[in-house]
Structures are given as structure tokens and as C-alpha cells.
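Apart from one protein chain that is not included, each protein chain of the complex appears where it belongs.
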Amino acid sequence: MDFSIAYNREQEAFAEEVRAWLDENIPEGLKNTRDVLKMSREQFLLRRELSGKLGRKGWLYPEYPAQYGGGGMGADSSAVLYKECADRGLSIPPHYDSGKLAAPTILVCGTEEQKERMLPPIFKGEVVTWQLFTEPEAGTDEANQHIEALRSESDRDCFIVNGGKIFVGGLYAPPDQFLLLTRSDPDAPRHQNLAMFIAPADLPGIEILPLDLFPPGTLGQTCYTAGDSAPGVKHSVFFDDVRIHDSFLIGGDRDGWKVATATLTVEHGDRSGTGTGGVSRGGVYIPQNVLVEKILDQCKNNPNVRKRLEKNPHLQDTMVDIFIDGQIERLLATRNAGLSRSGIRAPYAGPQHSLFLKMFGTALTAKMARLLGPYAHTDDEEWGLADDLFEVSQRSGVCVAPGGTPEALKIVISRALRIGR
Amino acid sequence: MDFSIAYNREQEAFAEEVRAWLDENIPEGLKNTRDVLKMSREQFLLRRELSGKLGRKGWLYPEYPAQYGGGGMGADSSAVLYKECADRGLSIPPHYDSGKLAAPTILVCGTEEQKERMLPPIFKGEVVTWQLFTEPEAGTDEANQHIEALRSESDRDCFIVNGGKIFVGGLYAPPDQFLLLTRSDPDAPRHQNLAMFIAPADLPGIEILPLDLFPPGTLGQTCYTAGDSAPGVKHSVFFDDVRIHDSFLIGGDRDGWKVATATLTVEHGDRSGTGTGGVSRGGVYIPQNVLVEKILDQCKNNPNVRKRLEKNPHLQDTMVDIFIDGQIERLLATRNAGLSRSGIRAPYAGPQHSLFLKMFGTALTAKMARLLGPYAHTDDEEWGLADDLFEVSQRSGVCVAPGGTPEALKIVISRALRIGR
Amino acid sequence: MSLDLSLTKSEEMLKSTTLDFLEREIPRETLEALLDSDTGTTETILKKVADIGWLGLIIPEEYGGIGYPLTTAGVLFEALGSWPLPGPYFSSGILGSQIVMEAGTEEQKQQLLPEVATGNIVLTLALTEPEYSWDPEGVKATASSDADGFVLNGVKLFTPDAQAATYFIVVARTDRGISLLVVEKKTAGVKLRRLPGFLAGRTFEVTFDSVKVPSSALLGTMDEGWKALEKAITRSIPVLCAYKVGGCQAIFDLALKYSRERVQFSQPIGRFQRVQDMIIEMITHADAARWTTYEALWKLDTQQPMAESVHLAKAVASEAYWQVCTLGHRVFSGVSYSMEHTVSFHTRTSRHLYNVLGEPSYHRQQIAARLLS
Partner (left out) sequence: MSLDLSLTKSEEMLKSTTLDFLEREIPRETLEALLDSDTGTTETILKKVADIGWLGLIIPEEYGGIGYPLTTAGVLFEALGSWPLPGPYFSSGILGSQIVMEAGTEEQKQQLLPEVATGNIVLTLALTEPEYSWDPEGVKATASSDADGFVLNGVKLFTPDAQAATYFIVVARTDRGISLLVVEKKTAGVKLRRLPGFLAGRTFEVTFDSVKVPSSALLGTMDEGWKALEKAITRSIPVLCAYKVGGCQAIFDLALKYSRERVQFSQPIGRFQRVQDMIIEMITHADAARWTTYEALWKLDTQQPMAESVHLAKAVASEAYWQVCTLGHRVFSGVSYSMEHTVSFHTRTSRHLYNVLGEPSYHRQQIAARLLS
């Protein structure tokens, strides 16, 4: 066995190229903001600018086919891109975008014409996509859609969409297009009554409203650096007699569940390589767990925290807990990367890692409070620890739904182990 | 509110009487054995002798109606009996016996003739009863019985019983009678196809075989003192064309499930007073958690353990964990006693306490190993700690099925909260 | 045995009048505004609750209060926690009054307590500092005495209800020990800054920059403030725990109801074992918090040895409230991330209260020391 994830010679050479390019191309004034809520529209636009540059270079979707504008790279090279960006506090793409869910959907289920029309704008960073799956009544049961997309009586090439979605999108509205799951046949049986669209977001009759939520983010769930890909804000989107031409329909009129399943497999963390039709998502890159590192750093180097640990030696065991779970998380990610590299399929592995990460993130909020005391609950510049990282992760640690609730992930794992339905 | 469980004046007076009686009547040579496996047949017979004495005094089933040989006492008096016996390391009855399940079954579901015939021998300690519910294929699903009891074609007053039971009984075989659940109608729908018997154990065609099991006990589940009511050994019981007269049938031919439910309610820990038709089980007595006390005692007073805690201060937090869970367990039991005293019905409370105790018992084995190191795994006279208490509880901590698996208890609680079926 | 866990008639009545009051006076929009405000209350609300006796509940009658036992205060605060109603009622009416009772001279009790009971003055304790600690060693603020009184210097961090308070009870080092000083908020040199953060609650940095206070500000005996303070804190903790019990029970009740009504995959989510397990875990946390809390209150009211019980209650109730909130979010999922959702109200409260008067790890360590001594 070989656990080494250090760059090999080719990777090192490519990394130098990437670093030079990033030095040159990261827009001036782009700041690293851990707290997505504090990201100004100006900062968001700088990030979109960077997306465009990465996209034109083929680096926004490095592993996707070059014929549609992707990078056409191997996993080893894409890993370099992810890592070099992460080292600068940036994710790829460097802002909230569901393009990474839309792309495999189109690639696996779209027609050749759709691939040629829809993929290049995504891969080149010209459009921001929001996934629109969740509904007020749907929840974990994604098959239970109420939003209706019915073929127009007068114009059979068009669907008329009515209904609403909730808890969708991120900073800043509006996006350019939606990955939209609808019910296309109220009378057909479950799983045979849905339709999936990649639809423009500016059609007449669409209204987008922000929600006043517990600021969600991916930080508490992922413990990773890239606050910049967290949604920051979620929205409701309402459709009132919206006409969508069927050139935006992915798959058949009643194929929505099949198409959605392909998408959800990606979202639920199937990184084992073949789950999305051979399209990996940079799974061989194992990101650093910045939150864990910061916590351990505070324990060692912040005199107040260190004193606290010396006065309360049992808290040191909480520190060790965090270290151990962080190591297990890293090793599960490494295992998945290893599976992906050797083309071995272990369908439980992806969602297992996602679930571990999620439960770790939730437990971590309690452990941080124990370890760090009230410092963990303020993002005060003077008294908060490690920028606003701790307060942000406290906030997001309770929001475990995005990317699949733990319960949804357990259903997926049980299916993968062939015990659940 | 008043949390006091100290004796009031009447109780103190009765306690004096009990103590004097116990001094007088505990058979000479009766030893306190924590490890039931080490209980000799001679010791078992001494305990049966004590049962008889308690029974004749009305103290074996103190709260049951005096007209059938019970004590006819109130909860306050029975609490005294339980406590005074526990102080001498004895449970009531002082050996394994399912009479406490058979008695409410008969009382609630039996005919007047059956009550008069069956209850006095139980209450007077003349018979030992084994509950025979579990079958090789039944498990948690108690309604899924395969043992057959069919009305004899030639003699309609008799049932012919064929099949087997497993994981039943305790030290020492044979008992005098069984509380036996059977399937009386192979064609009737679920829950309407069972029959319950109180049947003699010496009928022709019955064979009782001991099982070589992980020595089970109630200690790990209950953390309580009374190893003497633990089964010690479990058996298989086989029925081969056994004829049982229908005078032993409790309820109707197909009432078995209804009758069993009354019994299971008792077994699953419904101590809230009215669950068994007004028959309490000494629920107002809150036993001491001897295991927890011994652990804390070792931490404080055993120099080797204490040194270990000083060298590894984080282990002190494990000690506190055990203390806290012990206190919560005591307070849940106190709460149940309080409910029982005020006649308030909270059906989730009994099984909640049982579940807490069971999960506490299992977690405790891991915590003991952490806290006490390898000492917790030997019952060596020289190096084992606190007699053989720790090793015994380690053994029984993994056997969580007797008295209902945690999963069965969760089903019961969910039903009580009106969310489960 | 005299075991009896039911409420007294007057406790039952207090509970129901309190819930009626909340229903009537603190509708949802008011509650939201209060939770977002710097004070957690308004002049009007403060006046009303003083009128119905919340602030003088455990203050003896001779000092203008009602003189109820602590258990009764627990019943009140359980009801407040179920809402969860913010505001300085605990800081002033319970902890503040107890400190004055334990530390103050007779004259000071006569002077301060009736004012606390009427809400004319609002107290809060300013104890913890940048080097956060609940031990006397954590106190670095100084009060140097001069001819006119004291000069106070230092920073008090994570001070709850500082904006709502009119007076601080400041814990400071004096020549040979630790003293308590009652300092009016509007005194020159006192500076407040609310700590930002979603879960920071209404806690403040309070800076004392050469603040001059008269000799009469000294509460009780010079250099001997710590012991009285400790006793007052011990007596107050279980009342705060009762507030958390109310929170736990409220979320459990809500989640149970939701699990019966919310349908997913064509059945109520309460039918799913995973949801049942969350519900069971929630009620067990809630019950653990409840009974450790009320036993501690009972021991305090009946003058029994109780140190372990108080530490136990705080360790259990703080953890319980935290976990029940987290589980509540899992039962409700998406909808509960709304700022306007009741579970969110409780989550913010539970995180903040986790640390107030000592987080569980502090109290667990106190238990460990007692178990080994």
C-alpha cells in the first residue's frame, strides 16, 4: 500500500504552472471570507470573474470532456488544481453554484444537442446554476414533488410550470439557470411522474425571494476551508404559469426520477468513480480539514485556551477526540480517493464519508463549546478565536440538511449495502 | 416537591419487624453470590426454602391480594420489604422465577377458579415458574410463534403441544410450571392465533436442556445488586406430543396475544401503577445501584485505581460520566415511583427507565474497561476488584435481550408516545 | 417515604398564570423582536412582570418580595424557558437578589431588594474576564480604595444582560481578597459593547476604565466577597436549569407533535425508527434535566447537602438543552433553519446559556473533585 498524496513529478510541474496562473489571474481585491454572510456583492462578482477565467482555461471543470469545454484532464491533475486553490482559501468554483450537479445530469441524461448547447456555458463559467429540488412538502422524500410542469394544451412543445421551491440557491440572486425537478404527470405512479429541466432563471412568472435562515453553510458539515462555496443565503422560488420550452427538458417527460437519482448520487457523495457514468468530481484530492487544524492550533498556541486545558486536563481528551475523528475523516476520504484511482466500485463508501463528515460536524459544535468555552460563540474581532471560523461553524453545525440529511444518507448507504430499499 | 425516600415512622416500625424476621428466618449457610454461575444447587435450595418462608408470611408477593395468598400490603410496606432484603443482597424472590410475570397474567386474565387454584402456590413460594415465550425463530417478534397447541381431535378438553422454546428459564432445572405461549390456530390471522397456558413442567413429552451461553445475568442491564434473581443458565425446552388440559389455558383459545401483551407490559418495565390492572411491582422501592457505587468506591479508595486516575486525569471524566448516568437512572426510577404513588399514568416512563438502564449497562462495560483497565476483566480473588462484580457485569453487559431488547423497548416507548405502531 | 413529585396548588397556579401571561403579552412577533434586541425586554414588559411578582419571587417579604422557595422560582423559570422569554429576570430577580441576600449588609438589603422586586433597578453579575474562568483566580479586575471610595479597572467579558441592567455587581480584587461592588451602569468610565455572533446571546464586554465609586458601593465585607458570591451562584444555578428544562420540554412537545403530523413517504415521520429514536433521546434528555434540576432545588429548599446535586443539574441540563435543540433541528430539518422557527429561538438560547454560570466541563470537574475527596 501507498498512502502518499504528495505531488509526483508531473503534478509538481503542473502545480507550478497553476500557481503562476493564479498569481496572475486572481482578481485584485478578492478577499478570503470565511463567513459567507459577510461576502459583499462586489466580492461575489470578483469570484464570478475568476470563475470565467478558470472556465476559459478549462480549469473550472477540469475532468470533464474537452469537447464540451471541460478540461479533459486526469484525476491527478485536477487534484493539483483543487489543492492549489484550496491553499489560497478558494474552492472550485469559487462561489455557490450547482453547475457541478447540472453537468453530470446533462452529460449522462442529455441529448447530444443539449450537451453541446448546455455544457460549454457551465464549463466556461459563464452561468451560475441553482439546484431546485426541495419543496415545502417534499423534504427527504424527493420523489414527492408537487410543483407541476404540464405540457401546454395549445403548444405541445412547451411546459407550463406552477408551484414553489424552498431552501434553494445561495449568494447572490438571481442565478442564470435552474436544475429544476417537477411533477409532469399528476396521475402517473410514484417515480414515473417527474420531469427534469435545465431552465433559464429569467423567464416571465419566476419570483425569487430570500429566506431569513439560520445562516447555513457547508462549513460545519464539511469542516473544510471553502466557505466560499457555501450557499450563505437560501431562497424560495415561485413559478406562476412559467412557460418552459421542451428543449430544456432533460430525459423524457416522465424520466425525472431517473435523472434526479443520477444527480442525487453525486450530491450524496458517491466519489467512487463510476457512480456518475465515469465522471469523477476531483475525488482524489483530499482537502485539509482547516477547522480541525485551527482548533488544535488554538489548543497548543492560544495561551488562554492552553491554560484552560491545563486547568481542566479532561478537556484534553476532547481535543484528542477531535483529532481522532479528523484523522478518520481524512482516511475515509483517502480511501475513497484510492478506490477512485483504482476504479474499484464500493457504492457505500461515498455516502459513508459524507455521513461521517456531517455527524462529525454536528458533534464538533458541542466539542468546540466544551473545549473553547464561550469564545466559540462569538465572532468578535478581539475575543473570537481564529477569525470568525468557530462562530460560523457553530452556526452551520446545526444545519445538516444541505447535501442530504443524515437520514437520507443512511437510506442511501443501506441501499448500497443491499439491506435497505 | 419532596424527593425523600427515607422511611416514615410506620415504615420504620415495619422495617424493624422485617429485620427481626429475616434474622430469624434466613436459612443458615445461605451465601450472597454475585456470580449466579457460582451458585450451587444447595444454595439454590436454601433460597427456595426462604421463598417458602416469605410466601407463607405473605411477603413474597406483598402487594397482591391477600384472598389468594398475597400480602395485601400497600406500596410503602412492600418497599420496605424490597429494601431490607436488598440490604442483605437478596432479591424477592431470592432466585430466578417468572412467577412475577405469571401472577399478573392469571390475576388479570384468569377465571376465578384459576385464580384460586394457581395463585396461592405462586404467592406462597411453593412453585417456580419459567416464562416460555422465546422461540428459535420468534425473537423480538413475539407474535410469531411456531410451537403448536392444537385441540386434540379425540379429547376436546386437551391440547396437544409440539415444538420448542429457547433461551428460557434459569438455575436450576426443572421448574414446577411454565407460562407458555403457543400458536393454537395455524390458519387464523396474526395476533388472533395464540393461546397462553400455565402448564405443569413435568408432563410426559417435555425435555429440558441447558444451553452453553455467555453467562447471562441481569446485572449488566440493571447494575443492581441482586445477582440472585438472574437466570444464570438458559435452557431449551422441547414439547413432543405433550397433552395439556384446558384447565391450564388462560383466556380463550385465541386470546394468547392479548394475554401476552399484559405480561410483556410488566416485563418491559411498566411501573407506572395501572399498567397491569392496578398491580404494582414494588415500583416505589428505588434500589441502590451497587455497581456504580463499587466503581466510585474503587476510584476513591483503591490505591492502584486512584493512582491510575491521577496519572490519567481525563479518566476522571469517565468516572463523572458513570456518576451522572447513575444519578439520572436513580432519578428516573424515583420519578416512576413518584408517578406510581400519585396514580398518574405515563406509559412511556416504565420502558424509558428500562431502556436507559440497559443502555447504561452496556456503555458501562466499556467505561469500566477504560477506567479500571484489565482488572475489570478478571474475577481473580487476588487481582480482581470488588469480588467478582466487575467481571460478572462485563459478561452480562453484552446480553441485552433478557427482559426485552433495546429495540423492543423502543417499539414499546414509541407506541406509548403514540408515534409507533 | 414522603416522596411526592407533584406541584403544589400555588405552583400549579403560578405555572398557568405565567403561561397565560406569555400567551397574551409575548406573541410571536414580540418574542422575535425581544430575542434580537440588546436588552431582551422593554420598559413596559419589565413593569408588568414586576407587577405580577416575577422579580421579587424569592426575595423575603420583609424586603418587599413574596418569599417563595427556590422550587417555586423553578416552576416560573421553566415556564419562561418554554417560550423562551429573554430578559434580565434571572440576572436581577434571582442571581442578583441572592448575591445581595448573601453578601449585603442589612441596610443594603433594605435599600436594594425592594427596588429589585419592583424592577426599579436591574442587577447583573459582572464576573468573567478575558481569561475566562469561574474560579477566583480568574478575577483580575482591581478596585483600589482611596479616601472617596474605590477606583475600578478591568474588563468583564461575556457579561449577560448588561444592556438591560442598571447596576452591575462587579467582582474585583481588593487589597487582601475579592470584593463585590454595586456599580451604576451610567457611572463615568463604564463602557459597554455587545459581543457580535449569532449564538453569543445578549452578552457584553464591559470595560471599567478608572471608574470612581463611593465606599457605599461595597457589598458587605471588604475582601470577603467570594464566599457569599459562590453561595448565591450555587442557589441560583438550579433556577437557571429549570429555564433549560422548560426549553427541552417545549422542543420535545413540538417535535412529538410534528412527528405525528408531518408526512413523508406517505406516512407520519414518527413511524420511522430513526425519528422515533430522536424523539426518545429528546424526552430522555428532557427528563434527566428535569429531575436533576428539581432534586437540586428541593435539596436547597430543605437545607440538605447539595453541592453535587447543583453541579449535576447544571452539567446535565446544559448538555440536555444543547442536544435537544440539535435533535429538534434533525426532526424538523429544513423548516427549522428559519430564524423565525421556534427551534431556532431555542438553539440560540441553548448555546448561549451553555456557558452562563459555568459550562458542563467546569461542573463535571467539581464533581470529580468531590468524588475523589
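The first chain written gets the first letter, and so on, giving A, B and C; residue counts start at 1 in each chain.
Here is the rule we use: a contact is a pair of C-beta atoms (placed from the backbone, for glycine too) under 8 Å apart; a residue touches a chain by one contact, two chains touch by 3 or more.
Because the structure is predicted, anything quoted here is derived from the model rather than measured.
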Among A:Ala79, A:Ile92, A:Val290 or A:Val398, the residue in touch with the chain that has been omitted: A:Ala79
Residue of B:Glu84, B:Asp97, B:Glu329 or B:Glu391 in touch with the missing chain, whole complex considered: B:Glu391
Contact partner of the left-out chain, one of B:Glu10, B:Asp157 or B:Asp380: B:Asp380
For chain B, residues in touch with the removed chain: 134, 139-141, 144, 166-167, 211-216, 234, 304, 307-308, 311-312, 314-315, 318, 362, 365-366, 369-370, 373-375, 377-380, 382-384, 391, 394-395, 398-401, 405-407, 410
Chain A residues touching the omitted chain (full complex): 1-8, 11, 76, 79, 284, 296, 299-300, 306, 309, 316-317, 319-320, 323-324, 327-328, 331-332, 334-335, 337-339, 341-342, 344, 348, 352, 355-356, 410, 413-414, 417-421
Positions on chain C where the hidden chain makes contact: 272-274, 277
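Note that only the chains that are shown with their structure count from here on.
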Chain centre separation in whole Å, for chain C relative to chain A (CA means): 40
Whole-Å separation of chain centres (CA-atom averages), chain A against chain B: 52
Chain B-chain C separation of Cα centroids, rounded to whole Å: 43
For chain B, residues that touch 2 or more chains besides their own: 316-317
Of all residues in chain C, the ones touching two or more other chains: 275, 364-365, 368
